[in-house]
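The complex appears here without one of its protein chains, the remainder shown in place.
Then we have chain A:
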Amino acid sequence: MTISSAYIHIPFCQQICHYCDFTKFFYNERLADEYLEALENEIHTYIPLEKAKVKTIFVGGGTPTAVNHSQLKRLLKMIDEHFDVASCEEYTFEANPGDLDEEKVRLLKEYGVDRISLGVQVFDDQMLEEIGRVHRVKDVYTNVDRLVQAGLTNVSIDLMYALPGQTVEHFEKTIDEAMQFDLPHYSSYSLQIEPKTIFYQRYKKGTLIKPPEEDEAEMYELLQRKLSRAGVDQYEISNFAKPGFESKHNLTYWNNEYYFGIGAGAHGYLPGKRTINIRPLPAYTKQAMADGKPILHEEPVGLKEQMEEEMFLGLRKTEGVSLSSFKHKYDREMVDVFGQAIPKLKERKLVQEEKGFLSLTPRGRILGNEVFQEFLLDE
């Protein structure tokens, strides 16, 4: 059984964003050194011998570019020593606009990184400040220029919407400005208020007010319309790309394929189980140094769960889930396993069946959770 991908988590940030609930800690040089040591131990435990061949590598955070030059080099080197980067089809680093100086860009390029995901979020300095971001709009321009000049042209930017105080018009300006870069890939996420964030506390106190659901829906539809008109097609609920530039790493998740989850709080999917790593930095580091297996918890994934996940992940893709692949993978017909859900959802015009694929209708896409929950089978 091959593991298609690797996700490597770097939990350090120069500043903590108000909405972020990923595993993250303020950057500290000594802690980052210890962390990298532990990380190497974990990678080495998974891949003790020859280099692993994977289709994609994704280094996310936190902010992987928040570490200093020598640490970045060390990280890139350890990845290079354990993975066959040359045969890898996509090697992505997440970056914060403003972190990428020339030396960092050079290092990334040198070690074979071929895709950059920039956390731009919004083209408005005041709103950036309000959501706790450190970078400013001008940083996006300098960083993208720097990347393109270095030949790193496969750049994606993340945009957020439904931010507090954001109107449809405001988001439209952000889309327009983002599209002027004419990048091959865009991701866009609506704000989710998650527990243990600053925004959650404000929300509970009533001092944070999200735009109404109507506005949020309109922002999403506007985004779909504008990008599609520019030839940037939606290939997943939150992802848009020019043909051929779809993120192969993200598709690993939606295709329900296996991936290593490496680093503090990282999630992996290995044959028969999902792994969840220890989150707190000292505990992660300690365990990874002790036995190289800093796993907090493993959740078994049986046939039932696999089939459910095949659907609620696969349907996120615009193309949907292939009926024949499903049959091939599970030796059962999709329409038999989900004999209740599929006709009901078709009748509600939330899903459609076309050319051997079951997929979301445009209406199903904006009400995706209504669809996905129907694919949870009863015990």
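FYI, a residue touches a chain if its C-beta (ideal position, glycine included) is under 8 Å from a C-beta of that chain, and two chains touch if they have at least 3 such contacts; residues count from 1.
FYI, contacts and distances are computed from a predicted model.
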item: Undisplayed chain, where the name is taken from the UniProt record, one of "Elongation factor 4", "Cytochrome c oxidase subunit 2", "Amino acid ABC transporter permease" or "NADH-quinone oxidoreductase subunit C"; value: "Elongation factor 4"
item: Chain not shown: contacting residue from A:28, A:167, A:192 or A:324; value: A:192
item: Omitted-chain contact residue, chosen from A:146, A:202 or A:348; value: A:348
item: Contact partner of the left-out chain, one of A:269, A:326 or A:357; value: A:269
item: Omitted-chain contact residue, chosen from A:126, A:180 or A:369; value: A:369
item: Hidden partner interface residues of chain A, rising order; value: 7, 9, 22, 60, 188-190, 192, 213-214, 216-217, 220, 237-238, 250, 253, 259, 261, 266-269, 274, 276, 299, 305, 308-309, 312-313, 348, 365-370, 372-373, 376
